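Missing here is one protein chain; the remaining ones are kept as they sit in the complex.
After this line comes subunit A, so read on.
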Amino acid sequence: MRDRVGIVTALGLLAILCAVAPLVGEFWSGVLARCVSWMFLAISFSLAYSYANIPSVAQATVFGAGAYAAVWAASLIGGEIVLVMMAGVAAGALVALVFGVLLLKMSHSGAAIGTIIFAVTCSMLGNAAVAYTGGTDGLPMPAQAFRLLGVPFAIGPNINMLLLGSAVLAVLLIGFWLFSGTRTWRVVRAVQQNAMRAQVLGYNAAGYRLVVFAVGGCVAGLGGALYALISRHIAIEVVSLSMSLKSILWAAVGGVTSIYGGPIGVLAVQLASEILLRWTVRVDLIIGLMLIAVALWMPRGVMGLRKSRRSQPNQ
């Protein structure tokens, strides 16, 4: 079933971000551009958790693979942004496929532990492979001219990248919305709700879950590539477990069962952090309290609020 309110809310949010960017200045445009790149990560977690039924604590690893692939691709094939983003998508898909094949052999709780092990292992490998990742010091995006479909394009934390990221995300969300009305999507939902029953009905449940997880990987990898183009410097922290935990928090605040919730969660948490950082160094403590409040009073996140309200008359 297509979530009309969800898609309108998410697209409206992106439109507002793009509209306010020229008014809020260079610094905040950069902050918003980074937020948009993280929205891909939050969405990828929702896809993995709610649709592939894999509680992945390693989505930042996939996001980081996309980011590193973008930097390597820019060094090897030049500054065409579309190719750089495609490299991120490919890297995300590849890492997610490898993870997915292994995780599908595990139980639900075993997969959660498995993803933690993957995340930590990849972080350690990334730290050790200094020649390729730059280790903790990181890798800069090559200083070269970048182009979007042949047209010169300024990368960095700027309004250009905010508009590009928002446009790509809008296309992705619309694509998902259209796809969510198809029969294939109904099978995905059926597999997610009861994989054994779907299997008995003749559907390859594991295959569907793997494909959805890989699609989540593509989304994370694309976000990683955008993040690399915006930040212009990637350090190994980007694949850390704490980054994955952030993606879970964003998805939880926005509403983990809806892919339209991720963007809302990213904005709520990151803008609150950014504003609080101007006043106190205890930002994480305040954000933590905020998340406890969300867990207590909005267990289904912001997107879950409308469902609660809708279901209230029936209670």
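Note that a contact is a pair of C-beta atoms (placed from the backbone, for glycine too) under 8 Å apart; a residue touches a chain by one contact, two chains touch by 3 or more; residues count from 1.
Rule of thumb we're sticking to: contacts and distances are computed from a predicted model.
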Per UniProt record, missing subunit out of "V-type ATP synthase alpha chain", "Branched-chain amino acid transport system substrate-binding protein", "Transketolase" or "Thiamine pyrophosphate-dependent enzyme" is "Branched-chain amino acid transport system substrate-binding protein"
For a quick check of understanding: of A:Pro157, A:Gly221 or A:Gly265, which residue touches the chain that isn't displayed?
A:Pro157
Touching the left-out chain: which of A:Gly92, A:Gly114 or A:Gly134?
A:Gly134
Please output the residues of subunit A touching the missing chain, sorted low to high.
25-27, 30-31, 34, 120, 123-124, 127-128, 130, 134-138, 140, 157, 231-233, 235, 237-238, 274, 277-278, 281, 283-284
